[in-house]
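Handing you this structure, nothing more for now.
One protein chain omitted, others in place.
Now for chain A:
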Amino acid sequence: MAFTTHTTPSGFLLPSIHSAPPFFSQQPNKTTLASFTDHWIKLILAYARHRRLFYLHVEDAETSGNDWDEVLKNERINRHVLPVYLEHIMGVMVEKNLAAFEPARQTRSVMLYWRLPEEWAETLHEWATSTGHLNTIMTFYDVTDPPIESPLSSIPVALLRKAIGILTKTNRAQLIAAADGEGVRFFSK
């Protein structure tokens, strides 16, 4: 018996360690745990990027039929990440600034940074510049649901607000309170 890589129906290549049964349990040895957790973090972020997923919940490991089935479970060997362990992994991700608890003040749900907020800020500004949206007021909805799909389509508002906050510091954006919610105005550099 050998452990091999596996390509999921969505076209994602799982590493060979994903077919090892112990990979799904929390390891008691510190070094082993750190190494397994690193593997998990890489895997989670790569998959999130592959499927454009922004959120991960502890419940995703407990239930079936959600976006994370291909990674948090391995039906070929009948294993799934134990929820306690997933919560630990999420904690480490937040520590390393690769995710943030969302909403705040709980530890069972995170927003994933497969791009850092700083990178999202640049992507956002580039998009606004290249589509001629400088100096006009846009609602958040205009950004998250543009008529033509953009790199920012379906970005969570919490993440969008962070990115705008970063642009505000360099005077490249301004947050505007509009009647029906919030808006943003971009400026050239």
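Definition applied: a contact is a pair of C-beta atoms (placed from the backbone, for glycine too) under 8 Å apart; a residue touches a chain by one contact, two chains touch by 3 or more; residues count from 1.
As a convention for this text, contacts and distances are computed from a predicted model.
Asks: Between "Chromosome transmission fidelity protein 18-like protein", "Mediator of RNA polymerase II transcription subunit 18", "Winged helix DNA-binding domain-containing protein" or "Prefoldin subunit", which matches the UniProt record of the unshown chain?
Replies: Not shown, but named in UniProt as "Winged helix DNA-binding domain-containing protein".
Asks: Could you tell which one of A:Thr8, A:Gln27, A:Asn66 or A:Thr123 touches the chain left off the display?
Replies: A:Gln27
Asks: Touching the hidden chain in the complete assembly: which of A:Thr7, A:Asn78 or A:Asn171 does that?
Replies: A:Asn78
Asks: Which positions on chain A touch the chain that was left off?
Replies: Residues 1-5, 16-17, 20-32, 35, 78-80, 82 of chain A touch the chain that is not shown.
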